[in-house]
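The complex is shown incomplete by one protein chain, all other protein chains being positioned as in the whole.
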Amino acid sequence: MKIPKEKKLELFEKMLLVRQFERKVYEFATTGVVNGSVHLWIGEEASAVGTVLSMEKDDYILPTHRGHGQGLAFGTEPGKFLAEILGKETGLCKGRVGSMHFFDKEHNNLGAQGILGAQFPIALGVGKAIKNKKMNSCVQCFFGDGTSNQGTFYESLNIASLWGLPIFYVCINNLYGMGTHYKNTSKVSIGEKAELFGIKVKVVDGNDVEDVYSNSVELINYVKKNSKPALIECKTYRWLGHSAFDNRPYRTKKEIDGWKKLDPIKNYKARLLEDKISEKEIRKIEDKVNKIISEASEFALQGDYPEFDDSIVQ
Amino acid sequence: MKIPKEKKLELFEKMLLVRQFERKVYEFATTGVVNGSVHLWIGEEASAVGTVLSMEKDDYILPTHRGHGQGLAFGTEPGKFLAEILGKETGLCKGRVGSMHFFDKEHNNLGAQGILGAQFPIALGVGKAIKNKKMNSCVQCFFGDGTSNQGTFYESLNIASLWGLPIFYVCINNLYGMGTHYKNTSKVSIGEKAELFGIKVKVVDGNDVEDVYSNSVELINYVKKNSKPALIECKTYRWLGHSAFDNRPYRTKKEIDGWKKLDPIKNYKARLLEDKISEKEIRKIEDKVNKIISEASEFALQGDYPEFDDSIVQ
Amino acid sequence: MRVIKYSDALREAMREEMAKDENVVLIGEDVGQGYRGCFGVSTGLYEEFGPERIIDTPISENSILGLGIGTALMGMKPIVEMMFSDFVAVCFDGVLNQVSKIKFMSGDQFNLNFVLRLPGGAGNGTGPHHSQCLESMIMGIPGLNIAIPSNAYDAKGLLKTSINHGNPVVFFEHKKLYKTEGEVPEKEYTVPFGKGIVRRKGKDLTIVAVSYMVKVAEEVAGELEQSHGIDIEVIDLRTLVPLDTQIIGESLKKTNKLLILEEGIERSGIAAEISYQVNEEYSDYLDYPIKRIGSKNSSIPMTPNLEKAIIPNKDSVIKEIIKYF
Partner (left out) sequence: MRVIKYSDALREAMREEMAKDENVVLIGEDVGQGYRGCFGVSTGLYEEFGPERIIDTPISENSILGLGIGTALMGMKPIVEMMFSDFVAVCFDGVLNQVSKIKFMSGDQFNLNFVLRLPGGAGNGTGPHHSQCLESMIMGIPGLNIAIPSNAYDAKGLLKTSINHGNPVVFFEHKKLYKTEGEVPEKEYTVPFGKGIVRRKGKDLTIVAVSYMVKVAEEVAGELEQSHGIDIEVIDLRTLVPLDTQIIGESLKKTNKLLILEEGIERSGIAAEISYQVNEEYSDYLDYPIKRIGSKNSSIPMTPNLEKAIIPNKDSVIKEIIKYF
């Protein structure tokens, strides 16, 4: 698949946006500005951006507990998003829920998930509604490698396949669920689990944004054209701990350093430069992203914390 | 596999026992002697008897809502059993729970199940205990075709395979879960679901008791020798409704009649006669079973209903 | 007026709302083809609305509930049926952590139309896994409304309200009520949430109940009037969230005595909560501590006389009333 230059720059820009956003969140989290825990995308940006940019505006997403990347890539305003993470009333959800539970109706985001595996049954309903309403849309249902061991995953695959629902399952396989390596949780790969149900599967290099993107485009076309589910497994790695505060010893420095060499952004930048995209263009994007983040950060910090009002008591 | 004559007669006797027991239960249910609903094995006896007789006494079973067959075949006293179904204090569980929830500790029956799919997680615990205690046992975990669509099934297969647990999954595939044909619930066969996890699977003619038995013996040997799970899928058919009172029109008379020709007991009797087993020997068994049932019935009817006592209030 | 069954009334409510709005769908096991509804509630709807609207599912309760949540997020109006209320435990995450919290979590971006129909109740020997009354478990979950009709009229009217409620409703039906008959007008009506109703006027004692226990309360009242000249007022709450404490308060001004009758387990049952709220607001009108009668703290037995010993019935309630008041 030939990716036009503009799209390439967009892929780059969004990855950078996710990276810088997450760095800011990390900074906030480690300096006590954020209440609660945050799960960051640093190192995995290509997987969020490549999958989400393959969608149209009238598609839907169901992000996970590690959900900033999908939200940002799908258009959620960084300022409102960061404000939400900080628990400000100017946030997406009035600051109530923070990092793990954001919804963004305007951008067809049907809610990030604090309960691993709860997204799978919900995705069925979204897919069924799309089908009943005869819309030309699909829903991206995200999950991690570890979450593929929930029973709801298989149930969802079974029904999506049986009924032909337009669900695009996106697995971000970063090898670990908290401290546990995937190989200690299942003998079967995530792709194999989906293939059992006759679901079309692609396994891609989750650090190569073009690989992720072009395969996602192909699969989404397949999903919409045939009204059938598909699954992509993006193999990647999180550089930081499970949440911002995890310094547990379950991974070796060697392993981490090895993956850091596969930096999806640095490597893509090099490729773009080789591709005759100028330093200047790149710098422009970098500046733009930095500006977005600093504005977002300012917006978020400026917001007030919500006042309690009785309307949330039900 | 060569089955000794004694074992053949035992297979025949137990099938007949299940049939006659279920006829008695049906009679009680349709004449108002039983409180609550009962799910009967008539037509499917070979699948219960062939699988259960492949076990040793120190193995374990987890029967389903349709559980009389497994219980009887594994040695539960028909009198106490029938008394339980009638809700008598002389019953297995003091008459408290009836048909769907019987436990029989003496016969390593760890409890029939009213909640479809709840047996799968429990089987893991039983298997894990057997493994930790280094026992040479296994657990037969029964389920129906419809129940294979619960998420717990896959979770259980995954973990049993991952840890090498001695679980023998027994699927009684009678084509329907209540009024719903299996093909309307999944595109994937039950055997395929298990094979995904590297589990050894046999699909057998569930109306041919020797086919069920000999394959079960082979699989149980495999399970115990390798400490690995296995699965058998017995293809069979229930002659009666889902419960004793179902006269819903989801199956054609033609279909039912077709399966009735495959009567596991009548056909096995014919085979035994061909096998030079005398009419007299058969008749002796028939008489014995009839006697067991009429004694059981008398025992059950004679028992009193339990008196309420505060000890069940917790 | 026309007399129809509770189950027919439920079906009418669904049919009317489905005819009006194609966003209304029914989701569950054997609700359509094949078994046609375990208790016959949805019989005929499949033929009328087809498989896209009367959605038969595999035996996968988590997926069933999720189908409801997802369609609701997309602006549809799902009616989700558990075959027996006890099975809601299988998909309880969807209830406790998902559908109830979406309005809150989304900062009010999403207001879901979502009905979860739960057939509960004992009395036919269905035993520990098919008999429970789980109202109090749901009542403690912020964000969920609870409707619990005791007769055909309310069954239809409350279900219609529930389908268009704008916030999730857990709708408790009772297996022993399905075949009971009651007057149901032919013309359109709904029953509002949060409004109890006096089923029988009286001045000596107030009994508050819901669902099948309203029938029991009425029987008790009839018999005690005859045998002891006790004049009992019976209040049917009809919804538990919101809870109409005012109607109880008004009644207490006359009777000064309150019995709360429930089929659920006594410990942490709905009576505990109702009792607290009434004590808080109306303790001045109470001559005695509020009395509750519910099922004894036990699993529900299948055997008839234990079932009867565990679950309140006319005789056991009368005995308690005579002893207590």
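Here the chain labels run A, B and C in written order, and each chain numbers its own residues starting at 1.
Convention: contacts are C-beta pairs under 8 Å (C-beta built on N, C-alpha and C of every residue); 3 or more make two chains touch, one makes a residue touch a chain.
As the structure is a prediction and not an experimental result, all values here were calculated from the model.
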Can you list the shown chains that the hidden chain touches?
A, B, C
Contact with the hidden chain, among B:159, B:201, B:240 or B:289, goes to B:159
Contacting the left-out chain in the complete assembly, out of B:41, B:120 or B:237
B:120
Looking at the full complex, which residue from C:115, C:137, C:205 or C:247 touches the chain that isn't shown here?
C:137
Given A:179, A:198 or A:258, the one touching the chain that is not displayed:
A:179
Going by the contact rule already stated, which one of B:7, B:94 or B:200 would touch the omitted chain in the full complex?
B:94
Where does chain A touch the missing chain, residue by residue?
34-37, 87-88, 95-101, 114-118, 146-147, 149-151, 177-181, 184-186, 242, 246, 248, 250, 305-308, 312-314
The missing chain sits against chain C at residues 86-87, 89-90, 92-93, 95-97, 100-101, 104-105, 128-129, 132, 136-137, 139-143, 241, 264-265, 267-273, 275-276, 279-280, 283, 289-292, 297-299
Chain B, residues in touch with the chain not shown (by the definition above):
60, 91-97, 101, 103-105, 110-111, 114-115, 118, 120-133, 151-152, 155-156, 158-159, 162, 312-314
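In this text, only the chains that are shown with their structure count from here on.
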Overall pattern in which the protein chains touch one another (line/ring/star/complete/other)
complete
Top of the farthest list for chain B, CA-centroid basis, is A
Could you put a whole-Å number on the gap between the CA centroids of chain B and chain C?
36
Geometric centre distance via CA averages, chain B-chain A, whole Å
46
Between chain A and chain C, tell me the centre distance in angstrom, where each centre is the average of that chain's C-alpha atoms.
41
Where chain C touches two or more other chains simultaneously, the residues are 57-58, 60, 62
Set of chain B residues in contact with two or more other chains
149-151, 184-186
